[in-house]
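Just one protein chain is left out here, and the rest sit where they should.
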Amino acid sequence: MKTLFKSVGFVARYDKKKALQLTESLAEHLMTKGLEVYAEETLAGKTKIRLETVPLERMHTDFLITIGGDGTILRTCITIPKPEPPILAINMGVRGFLTEVDPEQAVKAVDEILKGEFSLEKCMKLAVEADGTSFPDALNEVAMLTDEPTRLVYARISKNNKPILKCLADGLMVSTQTGSTGYSLSAGGPVLDPGLDSFVLTPICALSVFKPIVFPANSTLTIEAMRPKRILVLIDGKYKKVIDSRDPTLTVRRSKYETSFIRIKENFYHRLKTRLLFKGIG
Amino acid sequence: MKTLFKSVGFVARYDKKKALQLTESLAEHLMTKGLEVYAEETLAGKTKIRLETVPLERMHTDFLITIGGDGTILRTCITIPKPEPPILAINMGVRGFLTEVDPEQAVKAVDEILKGEFSLEKCMKLAVEADGTSFPDALNEVAMLTDEPTRLVYARISKNNKPILKCLADGLMVSTQTGSTGYSLSAGGPVLDPGLDSFVLTPICALSVFKPIVFPANSTLTIEAMRPKRILVLIDGKYKKVIDSRDPTLTVRRSKYETSFIRIKENFYHRLKTRLLFKGIG
Amino acid sequence: MKTLFKSVGFVARYDKKKALQLTESLAEHLMTKGLEVYAEETLAGKTKIRLETVPLERMHTDFLITIGGDGTILRTCITIPKPEPPILAINMGVRGFLTEVDPEQAVKAVDEILKGEFSLEKCMKLAVEADGTSFPDALNEVAMLTDEPTRLVYARISKNNKPILKCLADGLMVSTQTGSTGYSLSAGGPVLDPGLDSFVLTPICALSVFKPIVFPANSTLTIEAMRPKRILVLIDGKYKKVIDSRDPTLTVRRSKYETSFIRIKENFYHRLKTRLLFKGIG
Partner (left out) sequence: MKTLFKSVGFVARYDKKKALQLTESLAEHLMTKGLEVYAEETLAGKTKIRLETVPLERMHTDFLITIGGDGTILRTCITIPKPEPPILAINMGVRGFLTEVDPEQAVKAVDEILKGEFSLEKCMKLAVEADGTSFPDALNEVAMLTDEPTRLVYARISKNNKPILKCLADGLMVSTQTGSTGYSLSAGGPVLDPGLDSFVLTPICALSVFKPIVFPANSTLTIEAMRPKRILVLIDGKYKKVIDSRDPTLTVRRSKYETSFIRIKENFYHRLKTRLLFKGIG
């Protein structure tokens, strides 16, 4: 049998014993099937079986298996080489909205995947720039915050280089469809259907009256901090960098890269219903 | 000089003296310029000058002038023959988010328009169907409510014929980009950029946890009332009809018709800032 | 043994077979214990055992048992003679936030109550007046709406006869602490701790920027509809009346009457957590 995938990389929460055990058993299973198996460097010496480890930023495999929650996925997508291989996300975390299978179904899922029985959910990412500073693409969102919790951001927002609005808030974020069920939702943003080519600008605790605004994905959004001059940029809640300039300005647009999730059966609205307390009554 | 428009129709608030006066002076001005001038039937006998009146549903003119607020525009768009002629909206109402010019600039605006100095803002409308019942297209939104204020709607929502979620609420609405700054905003919905091909499903006082969801404009959304069996459908806050069936079901999709507004200078975000208290501070 | 309660009245959902069955078994159980048992008139002929029925408005018993959801409780509290006897609320409805016991625990609960093993949760009610029109006290909330779903209410609000704010909205409600977890919560209001002497004014889909405001329970709140002149007053989602006057004005203050719930073990925050999806994660 010819398989689609010849190599696989593992990224797992090394602070969870069960995640390590699942890594071991899945790795052995996939070796038996003839795949080359690699593990993220941080797993070195943590597993009972010997696994070849590589740093995440140099992991070039046909697909990836993440064992953890959304945090593990986000961390992976920020670091792996582009374009990204497809990801099978196994849920072993507090928050598993993006994940696909529970640990008990992992072996079965892997077997189906090797037989080609899966679909790919392609997720738009955001390319983020600031004057002289480059950032990793965001799968969920990019947030502009102050470096000081005691201060507010006063920002001017432009769409395709035309100023549209100003906002005074704890911060501002631009979120993808994928991210619309994460931080943006907590801050009061809408859910974006995965099929909608768009991103949403969501204020965080706005002092001025300012509602979330949904833009077409081909827009270029610019957020210029008029105050303060030192701001914090946070990508997917995982990567952060302080910008300190005369006019700290973020430019956000659709990235040319995507993240691909391997999906077997569940779909977006099923996950929304069952994992986000988005429930009807009766 | 060759003008683009040879005939014009007036729709005005006949309960406002100033609206009638402006109708008179603009109508005379346009007659002088050689245009055929018509007025909505309800204005018959209300103006000092004699105007030829026709019912709104048979008004076939090259463009329309509405003198009133958003309510006047919405009422006009529901009734006029399709496809709709462009609308110049003069603001003489409580709420004038959709309007373009103030009464003082009306003559100047009309002159510019006759010279072709304007742009057209095309606004998507929603086609709404229910079993055996047809509705006018919605420019702002279509809402499903109960006929009884004491009851809640328990509805099943489907996207492209696949059930996605259930909701228990005072009501549910589907709003266009244009409508996203109206009733939907009051109910907690996001603002949709006019360039985004989309509509938003916004619950009204949801009892279950249910957030606004933004869909691609090419989706077909179905809202099936599981309880009660008698529901009220409300289009643009102007047209209402009670459906009383075993399974009252609304189907909402993009209409093939649009509404076109004549715009001279202001744009969407300018209106958002100045008319919706969407202001930064300082 | 001397029991506290010598007579009991039953109010039950007569459209639910299980509610009728539980009424029968509990009634027999209580007759055996020597209590006088009455049932609401609507149950006449619906139960297999013969029960003496009286209209709700003339039911003078030492305590009441409601079998249904919050709707059954609210309907009961609106109608029974004042001051109200304590209520044991058995949950057999869609929404049972106010209820105390599940059907399975009903017999046990009743036995404990007869032994005096319970506490009383006293709930403030709102006295509602309009010019020449009197309303039943509200346990949850009183809402001012338009009689027409197509219209908005434009209201002037006064506190202790001093005008404080104006509001343009679908409607306005004043909610008690008890009601703060009901309709008011759906409309965006806060939760009021049961120990806080207060009520909250919550707008329904406000067009103007208007946030919920919490007032001391000894305030008198006046809501004057400036537009339209015909408004609908809705008490606890059960009682409604149209007021049609020059200046329809609602006056809301703390009632001298209370509703008392018999509580055995659960408390407010337990109910909030388990019945309102008010859950932490992990």
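Note that the chains take the letters A, B and C in the order they are written out, and that residue 1 is the start of every chain.
The criterion applied here is as follows: contacts are C-beta pairs under 8 Å (C-beta built on N, C-alpha and C of every residue); 3 or more make two chains touch, one makes a residue touch a chain.
All values derive from a computational prediction rather than experimental measurement.
When the omitted chain is restored, the residue from A:S25, A:S119, A:N160 or A:S186 that touches it is A:S186.
If you put the hidden chain back, the residue from A:A44, A:A217 or A:L232 that touches it is A:L232.
Looking at C:T176, C:S198, C:T222 or C:T259, the residue that reaches the missing chain in the full complex is C:S198.
Interface note for the absent chain: among C:I49, C:L120, C:V209 or C:V242, the touching residue is C:V209. One of A:L20, A:A44 or A:L207 touches the chain omitted from the figure, and that residue is A:L207.
Interface with the hidden chain, as seen from subunit A, comprises residues 95, 143, 145, 149-150, 169-170, 183, 186-188, 204-209, 232, 234, 237-238, 240, 277. Interface with the hidden chain, as seen from subunit C, comprises residues 154, 159, 164-168, 185, 189-193, 195-198, 200, 207-216, 219, 269, 272-273, 276-282.
Everything that follows uses one rule, which is that only the chains that are shown with their structure count from here on.
Distances from each chain's CA mean to the overall CA mean are smallest for chain B.
Two copies of one sequence, subunit A and subunit B, touch each other mainly through matching residues, since over half of the numbers at the interface are common to both. Rounded to the nearest 5, the angle that brings the Cα atoms of subunit B onto subunit C is 180°.
Work out the mean CA point of subunit A and of subunit C, and you get 46 Å between them.
Among all residues of subunit B, those that touch two or more other chains are 207-209, 277.
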